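Following this message is one structure expressed as C-alpha cells.
Apart from one protein chain that is not included, each protein chain of the complex appears where it belongs.
Going in written order, the chains are labelled A and B, and every chain counts its residues from 1.
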Amino acid sequence: MTLKTEPITINLGPQHPSTHGVFRFRVTFDGEEITDVEPIFGYLHRGSEKLAEERTYAQVVTLTDRMDYVSSMLSNQAYILAVEKLCGIEPSPRGVWLRMIAAELQRIASHMVAIGFLLQDLGAWGTPLTYAMRERETVLSMFEMLCGARITNSYLRPGGVFMDAPAEFWPTLDNFLDALPDRIDELESYLTGNEIIFARTKGVAVLHPQVAIDASITGPMLRASGVDWDLRHRDPYDYYDRVEFERPLHTAGDNFARYWVRMQEMRECIKIIRQCIEQIEPGLVRPPHDDVPYLVRPPAGDAYAGIEGSKGELGFYLVSDGGISPYRCHVRAPSLINLTLLREMLIGTLMGDLFVSFGSIDLNMGEVDR
Amino acid sequence: MTRSWSGKKLAEAIEAFAPGSTVDSNDTDAWVKPEQVREVCEGLRSRPEFKFDLLVGVTAVDYVDHFEMVYHLTSLPKNAKAVLKAKCGWGREEPAVPSVTPVWRGAELQEREVWDLMGVHFEGHPNLKRIALWEGFPGHPLRKDFATYDQSLVPVEDLK
Partner (left out) sequence: MSESFLDNSLFRNIYCYLAGDSDGCVSHGYDSGFLPASWEWFAFALTAFVITNLFIQGALGAVLALIWGERRILARFQNRVGPNRWGPLGSLTSVADAIKTMFKEDIVPDQADRFLFNLAPVIMVVPVLMVFAVIPVGIGTVVADINIGLLFVIAITSASGLAIAMAAWASANRIAIFSGLRAVALLVSYEIPMALSLLGVLMITGTLSMTGTIEAQDVPFIIVQPLGFLVFFLAALAEMSRTPFDLTEAESELAAGHLNDYSSMKFGVLFLAEWAATIAGAAIIVTVFLSGWRGFSFIPSHIWFAGKVVAVLFVIVWIRATWPRLRIDQVLALAWKGLFELTMVNLIVTAILTAAMADREPDGSLFSTGELWIMALVNWIVFFPSVYLIGKLLAAKPYDADEDTALSEYPVATEEAALEGAAD
C-alpha cells in the first residue's frame, strides 16, 4: 500500500532566523524533501544604483559600503577601481598597498562571517560563530584605526585611500597575523574533523563546474567546484601581480567544499598581507589634490572594473557623461548572481539542508537587493 | 592578465559567422543589432575562436534617445574578455531584446533585474518577473524619466 502524500508549501522568511537578512523562499515540500523552491528578493532594495546617479563620485563610496556590509572594503575597492579606470587616474603606491591590506583583512572577516553563520545554520549553537566573530572583531578594530569606522568604512578614494595608517596599526596587524594561523587551525580542528559536520555537508547541493560557469557563478563557490579562476591571479588589479599566493581548490562542489575553500583562502590572505607589509614604502596615500581633485570629473565614456570579492566577482560598470556624478552605475553583485542555481541546488535535498546550502552560497542581502 | 578583445576585432570576428549583425565598433566595444543578440551570443559562446563561457554581467543604460544593452563576457579557457553592446528602444519606445538566458543560465536573474529597474523586455526569458520591486510598481526607476523626489534646496527663510 502506498500512502497518499500531499505537498506542503511553506513560506520561509523574510522573518526567519537563518535567512541571512531578509530573504524569502517559497518552498514546496513532499514530507521533508524539497520539491520546489522559489526565491523572492527585494526586501532590502534601496535603489543604490539610482541614488548613485545623484551623488558625486566620492559620495558614491558611502553607498558601496552599504551594499555588502560585511565586506565593505571590497565594495569600495571595486568601485574605486572603476572610477580610476574611467578617469585614467594613476593611484599612489602607498595607497594601493594600504587598500590591498584592507581588502585582504576584509576578506578574512567576510569568510569568518560566512563560516560562522554556516555552522550556525548547521545547528552548532553559537560556539563556532563566536570563535569566528572574535577574529572579525579584531579586523574591525583595525579598520577603526585605519578610518574611524568599523563596518561602513568609506576608506578608499580615487587614487588611493583617504588617510595613512596610524603608527599603532602596524604592531596590531603583526600580532593579528601571528595569532591568526593558530586561530584558524583551532577553528578547523573543531570543524573539518567533525563527523557530524562532515556527514551533513558532504555530497549535498553539488555543483558541477560546467553548470556553475554557465550560471555565471564566481568566487569561492566556483573554486569549490574545481575551476581555478581567481581574478587576483587571472586578471590582477592593484598590485596583486606583485604578490605570491595559492588558490585553494576543491573539486567536490558540495557544501563542504565551499566551506573548505573559504577556510583555506583565509590562510592565503595572511600570506598576501605579509607580502604587502614587506613591499609597502613611505609616500603619499593618494595623489596630490592638483592631480586628483576631490570632485573628479571623468571624461564621457564607460568603464567596467571587476575584483575578486569575498563572494565572487564584484564589478562596477560606470557610465560618465562628463559630469560630477555617474550617469549610470551598475553593480555586478556576486551575491545575487550566485543565487541563480539555488533552485537546482536545493531540489531533492531535505529541509535540514535548505539553510545549510543557502548559507554555503554566502550571500549578503544588502548586495542582493542593493 | 586577461586579454581584452578590441571592439573592431570582435566585430570582424562576429561578422564572419553572423554577417550583417554588427552595427558599429570602437577600441573596446562592439555593437550588434538588438534582434540578433541571441544569435551572436550563441556563436560567441560556442565557437572555438571565442569560447566566452562566462557571462560576467548584463546591464542596460538609458541614453534618453535610446537604450543600450551591455554584455560583459569572459572566456575562461582563453582568459579573454570582451564587451558586447546593443542599442534598442529608439525614441522612447518600449525596448526589447532577445533574452540570452538560453545561452547563459547566469543571465536569468540579471535580466530580471534589468527588466525590473530599466524596463527592457527580454523575449524568451523563462521567468520575466520583477525582482527588487513588487508587481504593479509604476514605472522602472533606473530610467532617466522616472520622477524622483525634488532635491532642490529650500531657502532658510522659507523654513520659518
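We adopt the following convention: a contact is a pair of C-beta atoms (placed from the backbone, for glycine too) under 8 Å apart; a residue touches a chain by one contact, two chains touch by 3 or more.
The model shown is predicted, which means the values in this text are computed figures rather than measured ones.
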Self-check item: Touching residue (missing chain; options A:S141, A:N175, A:S189 or A:Q210)
Solution: A:Q210
Quiz item: Among A:D121, A:D238, A:E265 or A:D302, which one is in touch with the chain left out?
Solution: A:D121
Exercise. Kindly state which of the options A:L249, A:V292 or A:V368 is in contact with the chain not pictured.
Key: A:L249
Exercise. For the chain that got dropped from the picture, name the residues of chain A it touches.
Key: 8-10, 12, 16-18, 29, 31-32, 119-127, 129-131, 134, 190, 192-200, 202, 209-210, 213, 225-229, 233-234, 241, 248-252, 257, 350-355
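Rule of thumb we're sticking to: only the chains that are shown with their structure count from here on.
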Quiz item: Cα centroid separation between chain A and chain B, in whole Å?
Solution: 24
Self-check item: Complex contacts: residues of chain B adjacent to chain A
Solution: 1-2, 53-57, 59, 61-62, 70, 72, 76, 79, 81, 83, 104-110, 113, 117, 130-134, 141-142, 146, 148, 151
Quiz prompt | Parts of chain A lying in touch with chain B, wherever the complex brings them together | solution = 41-42, 45, 47, 49-50, 54, 211, 213-218, 227, 229, 234-236, 241, 302, 304, 306, 313, 315, 317, 319, 327-328, 330, 332, 336-337, 339-341, 369-370
